[in-house]
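Here's the structure, in structure tokens; my notes come after.
A protein chain is absent from this complex, but the other protein chains hold their places.
Naming follows writing order (A and B), and every chain is counted from residue 1.
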Amino acid sequence: MRRLTRYGIILTAGLLAAGCSAGSSSSTSSGSSSGNTSTNSVLTISNENGALWTCGFNPLNSSYNLLSVGFTYEPLVYVNPLQSGKTTPMLATSWTWGAGNKSLTFTIRPGVKWSDGTPMTAADVAYTFNLIKKYPTLDLTGVWSVLSSVTATAPYTVTMDFSTVAVPYFYYIADQTPIVPQHIFSTIANPATASISHPVGTGPYLMSKCSPQNITYTANPHYWQPGLPRIHTLQYPAFTSNNTANDTLASGQAQWGAQYIPDIQAFYTSKNPNFHYWFPPVLNVSMVPNLTNPLLSNVKVREAISYAIDRDKVSTIGESGYEPPANQTGIVTPTFSSSLNSQALAAWGNGYDVAKAKSLLASAGFHPGSDGIMTNAAGQKLQFTVINIGDYSDWVASMQVIQQDLRAVGISINPSNLSNTDYQADLFNGHYQLAYVEQYTFGPGPYYELNNWLNSANTAPVGKQAASNYERYSSPATDKLLNQYSTTTDPATQQSILNQLQQVMLSQVPIIPVVEGVDWYQYDTSSFTGWPTSSNPYAQPPVWAFPDNEQVLLHLSPK
Amino acid sequence: MAMPVSGVPTDGSRAPAAQVPAGHALARIGRAIRSNRKAATGTILLLIFILVALFPGVIAHASPTQDAYPPRLGPSSAHLFGTNAYGQDLFAQVVWGTRNVLIIAFVVGLATTGIAVLIGVAAAYLGGAWDGTLGVLTDVLLVIPLFPLLIIIAAYAHGGTTIVLITAITLTSWSYTARQLRSQALTLRNRDFLEAARVRGERKLYVIVMEVIPTMTSLIVASFLTNALYAVLLSSSLQFIGLGDPNTVSWGTTLYWAENNAALQTGEPLWAIAPGFCIALLGAAFALLNYAFDEIGNPALRPVRRSKRVRRA
Partner (left out) sequence: MRYALRRLGFFVLTLWAALTINFLLPRLMPGNPALAMMSKFHSAGATPQTLRALETLFGVNNQQGLLTQYFGYLHQMLTGNFGTSLSQYPASVTSVIGSAIWWTLGLVGVTTILAFLLGTGLGIVSAWRRGGKLDSVIPPVFVITSAIPYFWVAMVLVLIFGITLHWFPSQGGYYVTTDTPGLNFTFFQDVLNHAFLPAMALLITTIGTWILTMRNTMITTLAEDYVRMARAKGLPGWRIMLDYAARNAILPNLVGFAMSLGFVVSGAILVEYVFNYPGVGYMLLQAVDGEDYPLMQALFLLITVAVLFAVLAADILTAILDPRTRAAR
């Protein structure tokens, strides 16, 4: 007995000793090193991706591009969505639109080298686009739905011809397409599915080491912008859960975060005065009615729903105040405030007006039933199910608030919290009554989201998959406006069309924006400066946004 | 979950109380509970929880689901456990959650014990091939790890409502107590009073239902307690990892929301600690009662009371 106790004590003491000493030493070996030269600077990223790394870096394949575009591969032009599409030339130095905006010519930057020393030319650009044409699965943004040809007309000139005039596609062509080396890709047997473990690109970083748990990038010594990048090493660990990723930020081990952190004041910013966050709003999160539903096809019912929701409360309770309330025009503010049709919005009035909601329902022929739910003369009740993503606890919480708000005006909704797969299946195929939705793609202006919602080309009948117009909205007049927008480069014309589109949102209420979805972004200024902030939004801040991530990396420098 | 607490379970070491009819057995049990400290503590705890489950509105006046209060408040006289990040009163959540937990505990406990009695006693009495097959079925289910099995069942069902949880847990957890009951039934087979019944000409079913089962009362009650305990732990674990229905009010789902909101790291520890503590308390109640039944059944295990006056010269 005594023997056993002694061993037990020694064992515990040993473990404790190991624990305490290891605990103290590892806290100094993490991440940033202040006051050192740039050759020793290490930036650690915290972005929970839900899986370990597969160590593939093919920039054209969506399974791998997260880790390569922006770090190793670059686009022709950087377009800043947070500054109304302000452009920064990257691999292209200038560009011009041809007559009637039916062609686009880029001048390619000379003197840029691939990381293996080969010079980059217009041939690589043309090759990239034609490769995408050859393998349609690589056309993630659909550029070949509007392009007819891409040719290198001179060693440093590329001309693109359009089959349809589509000025807004400049963003997808110039900003969202990474340029790949012809001399490498042409030797790969199946470039569409190849994983590519040793990427060769023009970008500021080289991939130096990859394991399933962590990727290390080091600065490209032959990068075409002299003196850049200023941070020598990047560490990009793989996180499979939010908690671990959040912990590395809170402990200072990681300095650049893209995390949803509950109660961020208590969890993060209170731990260190250098910890900051900024959540730029980007897309609406909306209550989406299925317009084929007979009760929801009544615009007054939809208007009532819009006026019944207390968006401030949804924002505070459901989203901890991180996602600001949206408005019925669908313009995300403050990001796109310059495009807001303030007069039209003022005419709409206060977005939360219970009395107005009730009177709208009354004028639509509904009266409260014995159970408090609005019923019309035919006995139809305003009772709907709402599909929601069960995994997003903030969306589930928001829906609880919305449910309570709608009940107060006599509309009863029953949330159906689904898995992501089931949700998408129901949403895309139109098998729902109401849905809580945020669009999947973002663009450098309100046009992109509105086009996704309102363009009849993006919808499909119930039972077939709709691309982005899930509510099955279709209006020839609106389509005409949207097509007009895509043919012009004149900002004044564009704004006038946007104003009319906002009128459509207010008068026809095809969707009901509730709150504005944001980019999660945390940054630590202890060792690095140059971060994008709300006063200096030079790029979309999260590390998964490409090619914006490259801009952030180029602006950062060690203290 | 807890592991089996009683003495070596497989070979019927638990002696039956005595050969007395059921009514007397229950009265004896009642007396034993009062005299045994562990049993008394366990019973009192259990009764408190039952009261809370029956009259939650009397104890907690706030609504457990309305986001009615300022979020993230600490404990105060208005909110005994404070409020969570959604502005819900935590005390109300814990109080109202008791109902769901106890329903699961009792329903699963009864159903599982019922199945276990059926299979265990039938195996012992039918003997031969029946015993062989049922025995193998029991043993196989005993060894297959339950929690991972429940996880994949719940995963395929995309998260279970209370009914799904009850069904899944009942269908998979009966084997342990079935084995215990079978062992004891086997030892009883050749007792005199049963021989007497057989000689009298009673049918097998009569013998099983009216003579054997009442004799095993204490073991059956203990089985019920064990199964109820596991039901509580298994169901709250499943709810905690998100495989329950997050919209029901239950201790496990409160823990799920607490974990999702990093309650521990954001200075709202009570959100996670309080419901967990209740689970522990309820579990302790069942376990204490179970352990007390061990002592009642096996007098050798009862605490030795040393008399202080004993002093050998």
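Throughout what follows, a contact is a pair of C-beta atoms (placed from the backbone, for glycine too) under 8 Å apart; a residue touches a chain by one contact, two chains touch by 3 or more.
Only a predicted model underlies this, so the values are computations on that prediction, with no experimental measurement involved.
Interchain touches from the omitted chain, evaluated on the whole complex, reach A, B.
Residue-wise, the contact with the chain that is not shown comes from A:419, picked out of A:84, A:404 or A:419.
From the options B:118, B:157 or B:213, the residue with contact to the chain not on display is B:157. Across the entire complex, the residue among B:27, B:78, B:136 or B:163 in touch with the chain not shown is B:136. Take chain A: the residues that touch the chain left off the picture are 1, 4-5, 8, 11, 15-16, 18-23, 25-26, 29-31, 44, 50-52, 54, 63, 137, 192-193, 195, 211-214, 235, 237-238, 240-241, 243-244, 247, 253-254, 391, 419-422, 425.
Where chain B meets the chain that is not shown, the touching residues are 1-10, 13, 38, 136, 139-140, 142-149, 151-153, 155-158, 176, 229, 233, 236-237, 240-243, 255, 259, 264-265, 269, 272-273, 276-277, 279-280, 283-284, 286-288, 291, 294, 300-301, 303-306.
Methods note: only the chains that are shown with their structure count from here on.
Chain A and chain B, compared by their mean Cα positions, are separated by 48 Å. Chain A makes touch with chain B in their complex at residues 243, 246-247, 250, 261-263, 266-267, 313, 317-318, 320, 390, 393, 396-397, 400-401, 404, 415, 417-419, 422.
Across the complex, chain A is touched by residues 65-67, 71-72, 85-87, 158-159, 246-247, 257, 260-262, 265-268 of chain B.
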